[in-house]
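All protein chains of the complex are present and in place, except for one that has been dropped.
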Amino acid sequence: MEKENKAKEGIKGWINPTKYGKFGIERFAWILMRITGLGLLAYFIGHIYETSHILDGKAVWNASLELTQTTEGHIFLALVIGMCVFHTGNGIRLMLGQMGYGLGKPGRPDYPYKPQSLNMKGKACIYATIGLAALAMWYGMAVMFG
Amino acid sequence: MTDSIEYDLIIAGSGLAGLRAAIEAAQKNSKIKIGVVAKTQVMRSHSVSAEGGTAAVIQEEEGDTIESHIYDTVKGSDFLADQDVAERLCQMMPNEIYQLEHWGMPWSRKENGKIDQRNFGGYSFARATYAIDKVGFFEMQTLYDTCQKFDNIEFLNEWFITSIIHDGKQFSGVTAIELSSGTFYTIKGKALIIATGGAGRIYSYSTYSLSSTPDGLDMAYRAGMALKDMEFVQFHPTGVLPSGILITEGARGEGGYLLNKDGERFMKNYAASKMELAPRDIVSRAMMTEMNEGRGFSHDTGVQCMKLDLRHLGDEKIKAKLGGIREISIKFSNIDPADEPIDVRPVCHYMMGGIHTNIDGAGELQGVWAAGEAACNSVHGANRLGANSTSECIVWGKITGSLAVDYIEKEHTVSQFPDHLVVAEEKRIYDGIFRGSGEVNPYEVKQEISDTLNDKAYVYRNESDLIDGLKKIRELKAKTWKHVDDKAKEYNTNFSNVMEIDSMIRVAEVVLIGAINRKESRGGHARTDYPVRDDANFLHHTLAYFDPNEPIMKKHPVTITKYKPVERKY
Amino acid sequence: MSNISQEISQEKSETVLSPSKSIKLRISRSNPEAGTEEKFDEFVIPVEKYTTVLDAILNVKSHLDHSVAVRYSCRQASCGSCGMKINGKPKLACFTKVSELDTDTITVEPMDNFPIVRDLAVNFTRMFNNHKKVMPYVVRDDSEITPGTGVKEILQTPEDVDKYIQFSSCIKCGLCNSACPTMAMDTSFVGPQALAQAYRYIADTRDKGKNNRLKIIDESHGIWRCHFAGSCSQVCPKGVDPAMGIQLLRSYLLGLRD
Partner (left out) sequence: MMLMRESIVMKIHYGTAIGAVFLTVIHILMRMTQDFHESLEYENVIANYEMIGYAIMLELLLILISVHGFNGLRIILLEMRQGPTYEKAITYGCIASMAVLIAYGSRTIIMTSMGMT
């Protein structure tokens, strides 16, 4: 019984792409938030390591900077910028929601039921954040390649 | 040896009556162990479907009186109600409304914060207490949630009770199958409250949950307890087509009209003073008369129907007060009641009859009580008023819960547990049904039973139809259909379905014989061949006792206290 | 089709079905306790304009394969029995018409994140226990009334009722839990169903159990495991909007409301 009660969908339930069409943009924002959070953490650790080279003198510092001076490096940095913008923007949306703002007011629901918490404001916010992230990536690329 | 578990109090059924009984008992004595056994999951009982209201006198300062509630109930019953029982209902109910409220019931409120009430059929005061139009659902939730407070209530979700075990006089347990595992159990207990609800699924056009089959009634019947007044079946005027899902009487209580083909509020010709809010039997007959005389509509599924018009209430009022039926109507018949009238037709909705009990809900076996729709304490007589049933469930849930505890607390000499009866029951269901054989599809037998009752024992009845019906049921009984194709143990609903169908045959027989014998028209039982009420010969209850061949029919007196039977007019 | 279907075809059939349009219904079959793996059985059945997915499944059960295991009762979206995945999305079978799905093949599977009992029926024990855990009842000292003492209602305006009525509409169908991404991995998570009920009682002006309830849900697999993915509200058939309730609960815990 105990073992049986552990039934769960597993990682499939997180990454299965068909979910996002069925459960809406909020669910997509959810997985992006996870991925960008982890991505940023990975970058951050790398970043701390990279900056530590400052202690090893100019040559090493420059050499480590060189690592990202390639095309791949630029794309990687642009991704980081994008992740950062999305994670920050969506993070602010989530925090506002989790503090109780912008959810609409509880009240008698009328059929056909439209969940108020998944309102247009929130959805617009997600699309805007994705747009902003794309913009920032584009700008970053322009600076780096330019 | 079969697996065995034990409780002090067994409650069969977890509808409003069962849960109210459980709370009362748990509160009264925290030491006794209570097992609530239901063939559905506990919170999924049929009671969740109740929509319109729960009757109680809570506005005495506005002019309502208990006396008036009693009289309305008795008059509504066509004077077949036991009047002392009706009195008990009406007196206990107000407190129960407040008790539910204190437990969290989301009653709809007036602007001043007091509990609101709405109009319902057959009452002389608007005393149906409501919570939007999902009264039963919210009541079930309130009771289910309140049960969570008590550690001595245990829920046995999806356990199908098959029989009552007793030594001829005194109750000693039940047998049941745990559906998830398929294990056959003996549940021993000192007392039993039967709250297995109504059996309206013996009709094919029915408002009931699909789980409302007569297996609960049947197990009492087979245990030697009488079924009372089974010929009285209530047909609710407004079942939505084509599914038969209920459109609550509250829709008319809020001001809805019933229209015939000429756009006429035809009820003025049948009950001028109450119009659409006459008692259900009267409105249903009026509708059938209109249809029979060619003033009905034809629904796109081919059946005749009438229209229920709510458009003049306006979208906002419909959403605020009738949100549930708005949803039902849009989803199940593609009609938004704010734009279009709803297609409705009288539909099997309630069984006035049930397990014979006294005013306290005590059955004919020592240690067995019955409450709710499964019971017939004769509070509704020949026709129940809307909103009086949830009330009944709550009041007799409380009463029986309390009395069962008193009984358990007393010392009893207990005779040897009749193990041989468990063995016999196991044989009956496993050899007779599970391993039974036959070439007729049991589900088709079920369809035929329910179609037969729909055709032959509907709103208007007559001798030849009823006899035809009985013949048909007996033919079906004689066929070789009792078998279970699904051989798995786990969650075998094929098995439980066949047991339900088995019980339908026996109970349908009692309904038909009762109706044949009652050669008069009273309340829900309208005979075209005997169109008037006959107090001289039929002012009595009908009892049916089980016999393998044919039910043994008896009569039982009606308790009349203050109100002499008079002609019933609205 | 299974051998049961063959047995049924040998049964004498007396009802004539009037087919108007036919669809293919694929039903997920499994019986973990008996060691049977999941497979799909396909049935062709007639449907009408009003046929619901539950009607379709029960049609199969009545006429083609009696052994289909499915939970149902009210057939009007009130009891919460018939939650399942219909063409991949969690829905109530009785509240989904075949016609609104707009396809000729319908696949029904048991809900995710619940242990399967058999075929389409799943085990709710975990959800019921979580529900019980959040103290889903009005907490106050005077909640029992002694008859005859003349106690009346605790006043509550219609606006007060509106604060919790939507959360009170939960039919415990479990669809929200089956859709929630946290539930897909975290078997200890209390889940949107129970959290919405915690909010329902806290928002009730009659209740005094807020602090206890907040304490209960403020643990490592409690409310904070919700990340506002919103799938719960997306699939809720009753407009409960658990996501809203959960976020509002959080504003209590963050000290932004009391």
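Labels for the chains are A, B and C, by order of writing; each one numbers its residues from 1.
Please note the rule applied: a residue touches a chain if its C-beta (ideal position, glycine included) is under 8 Å from a C-beta of that chain, and two chains touch if they have at least 3 such contacts.
Predicted model, so just to flag it, every value in this text is computed and none were measured.
*Asks:* Considering the complete complex, which visible chains touch the unshown chain?
*Replies:* A, C
*Asks:* Which one, C:S22, C:T103, C:N129 or C:S188, makes contact with the chain that was left out?
*Replies:* C:S188
*Asks:* From the list A:L67, A:A124 or A:V143, pick the residue that touches the absent chain.
*Replies:* A:V143
*Asks:* So that we can see where the missing chain sits, which residues of chain A does it touch?
*Replies:* These residues of chain A touch the chain that is not shown: 34, 37-38, 40-41, 44-45, 48-49, 51-52, 54-55, 57-58, 61-62, 65, 84, 88, 91-92, 95, 98, 143-144.
*Asks:* Touching residues of chain C against the unshown chain: what are they?
*Replies:* Within chain C, the residues that touch the unshown chain are 182, 185-189, 218-225, 253-254.
Everything below uses one rule, namely that only the chains that are shown with their structure count from here on.
*Asks:* So with touch defined the way it is at the top, what topology do the chains form here? Options are line, ring, star, complete, other.
*Replies:* complete
*Asks:* Taking each chain's centre as the average of its Cα atoms, which chain lies closest to the overall Cα centroid?
*Replies:* Chain closest to the assembly's C-alpha mean: C.
*Asks:* Per the centroid of Cα atoms for each chain, what is the distance between chain B and chain C, given in Å?
*Replies:* 25
*Asks:* Between chain A and chain B, what is the gap in Å from one C-alpha centre to the other?
*Replies:* 56
*Asks:* Roughly how far is chain A from chain C, going centre to centre by Cα mean, in whole Å?
*Replies:* Centres of chain A and chain C (C-alpha means) sit 31 Å apart.
*Asks:* Where in chain B do residues touch two or more other chains at once?
*Replies:* Residues 132, 327, 331 of chain B touch two or more partner chains.
*Asks:* Quick check on chain A: which residues sit in contact with 2+ other chains?
*Replies:* 108, 110-111
*Asks:* Note which residues of chain A are touching chain B in the complex, please.
*Replies:* Listed in rising order, the residues are 108, 110-112.
*Asks:* Under the definition above, what is the set of chain C residues touching chain A in their complex?
*Replies:* Residues 32, 88-89, 112-116, 123, 125-126, 162-167, 169, 179, 181, 183-187, 203, 227-231, 233-241, 243-245, 247-248, 250-251, 254, 256-257.
*Asks:* What part of chain A is in contact with chain C in the complex they form?
*Replies:* 1, 4-14, 18-19, 22-24, 26-27, 29-31, 33, 94, 97-100, 103-104, 106-111, 113-118
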